[in-house]
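Take this structure first; my questions come after.
Omission of a single protein chain aside, the complex is shown with its protein chains in their original locations.
Chain nomenclature is as follows: A and B, assigned in order of appearance, with residue numbering initiated at 1 for each chain independently.
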Amino acid sequence: MKKRNLSDNFMKLFIILSSIITLGTMIWILIYVISNGIAHVSWEFLTEFQEGQIEGGIFPYIISTLYIIFITILIATPIGIFSAIYLVEYAKPGKIVRIIRFATESLAGIPSIVFGLFGLIFFVTMLGFRWSMLSGALTLSIMVLPTVVRTTEESLKAVPNIYREGSLGLGASKLRTIRKVILPSALPGILTAVILSIGRIIGETAAVFLTAGTAKALPKSIMDGGRTLSVHMYYLAKEGISMDKAYATATVLILVVIVINFIANKLASRLNKKNS
Amino acid sequence: MERVDNSNISQASLNMKKSKSTVLWEKFVEKIFFISACMAIISIATITIFIFAKGGPAMLEIGIFNFMFGTTELGGKVYLWQPGADIYHIITMILSSIYITLGAIIIGVPIGILTAVFIAEIAPKWLVKIMKPAVELLAGIPSVVYGFFGLIIIVPMIYEAYGRQLKGGGNSMLAAIIILSIMILPTIINISIAAIKAVPIEYKEGSLAMGATHIQTIFKVMIPAAKSGIFAAVILGIGRAIGETMAVILVAGNSIKFPTSISDSVRPMTAHIALEMSYASPGLHENSLFATGIVLFVFIMLLNIALNFITHKVGE
Partner (left out) sequence: MNNMKITVKDLNLYYGDFQALKNINIDIEERKITALIGPSGCGKSTFIKTLNRMNDLIEGVKIDGNVMLDGEDIYKDVDVIKLRKRVGMVFQKPNPFPMSVYDNVAYGPRSHGVKKKSILDEIVEKSLRSAAIWDEAKDRLKKNALGFSGGQQQRLCIARALAVEPEVLLMDEPTSALDPIATGRIEELTEDLKKEYTIVIVTHSMQQAGRISDKTAFFLLGDLIEMGDTKKIFSNPDDKRTEDYITGRFG
């Protein structure tokens, strides 16, 4: 009996220790970066910039990031949602669905640097889009596709079947059932998919710097190149020119991620409430 | 009681407007959905074709075995990567990728699984409410921020720990392993939680009813029952670690020498591609980076196939 308690307590200790490491690391990263960076995050830092200078603010990089988020979402969201609708509402189990699922899973597993390589030869070189917002966004659209598909699929599956039966039983067509009953019920889940994708786009570096470039410039159209916040962060860290700016940029990135996670959680809890 | 007598008002309007064109429209939209669903297949096929078309010939020109495992000896010196002299060997990059991934798995997997056990089975509700968002936040932090954190905290710590003796100044395999262990935690934790939660409650009740303690039940009954899910978590963790680029570049030191200890500077395949791509000249040098991409890609696809195999087995 004593021996059992001993080994139990021993394992418990490991479990708690591991949890402390996990939670502690997160708190450590957050507090260390933010406490060193927040003082340097000023209005000027967010809104100013000098052409070609790394010392200025991060305004152009915020704009580049927004550009790429906007175009990527515009491309990936409809395709991802349609794809999920097909998989949940139309597809009959069989070979083609298995291949689609395998392709989606594989896409999710491909390292971002490989997406970058692909974007570089396909969009930048072959299609002639050069290093541009467009090339970056197209590459990222493929990259976030699995996130959109899987999250939307989950939310469609969570819509109770009795809604489908009710609508079809009234003689409504399948498409109308999807449009008027299923999609509205799945909306919070779909929004979660979009929010999660935005999070991935903001955090992405390897795939973007090979396709959207690293120009320290303000993009004026989707055919212009530019660096996103994360790419800028990479150069700040790598070149070590200005630690203050590096901390400040990292702080901005972390704060954005916190906001995004907060919104995603709020949406998820709304979805749970709605379907319970 | 009134009868729904709509005959005068709506019989005409209720009469089906479903004509042939509506049916065609429904069919057309279904086709659009189907084509969208096929985008994943089209994308993965296009990516595969282009990476192989660009890197494949270079790989054949260098020689697949020579490229992946060979070295060049000139005047008693071993050369690995000298684009100027058309020497392209990625054996050290492959080894570095494997070493840091293994290291990250050895540290990250136990911590991740035990944290998952804590969240799924032990932690009180209020703590779960803190832990879960914390894990999600950990998953959301951009990899460059991890790299930056590693660069300013972990690397100097390693430098100090080795008595300031390291040439790389603490940029090392160990630094990469530590950062990657943290980065794979959310993947391991989330999937393990799902796997543990999916274990039928009867197993747990059965074990507890026989007088086993909660901890014994967890380790003797629940984790074994959840093992394929946990295994899937490990494979996804390996995928994340082997594919990570930016965080690793910032802390690994990026030397192409054969790594002999964990304090050595290393350059995994991902870092190699990202670093050289920015200045590679078109031709064999650039193409050899795509060839490195192929090796990485094949690694990942093998993992995907393994994963697909495992999840299918679970489904049965």
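FYI, a residue touches a chain if its C-beta (ideal position, glycine included) is under 8 Å from a C-beta of that chain, and two chains touch if they have at least 3 such contacts.
Quick caveat: nothing in here was measured; it's all calculated off a predicted structure.
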Hidden-chain contact residue, picked from the options A:L168, A:I222, A:M243 or A:I263: A:L168
Residues of subunit A (touch criterion as defined above) contacting the omitted chain: 92-93, 160, 162-173, 176, 180-181, 184-185, 274
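Following the convention adopted for this analysis, only the chains that are shown with their structure count from here on.
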Chain centre separation (subunit A, subunit B; CA means) in Å: 15
Partner subunit B, residues of subunit A touching it in the complex: 4, 8, 11-12, 14-19, 21-23, 25-27, 29-30, 32-33, 78-80, 82-83, 85-87, 89-91, 99-100, 102-107, 109-118, 120-122, 142, 145-146, 149, 173-175, 199, 202-206, 209-210, 214, 230, 233-234, 236-238, 243, 246, 250, 253-254, 257-258, 260-261, 264-265
Subunit A-facing residues of subunit B, complex: 18, 22, 25-26, 29-30, 32-34, 36-41, 43-44, 46-47, 50-51, 54, 110-112, 114-115, 117-119, 122-123, 130-131, 133-138, 140-149, 151-153, 182, 185, 189, 213, 215-216, 219, 236, 239, 242-246, 249-250, 270, 273-274, 277-278, 289-290, 293, 296-297, 300-301, 303-304, 307-308
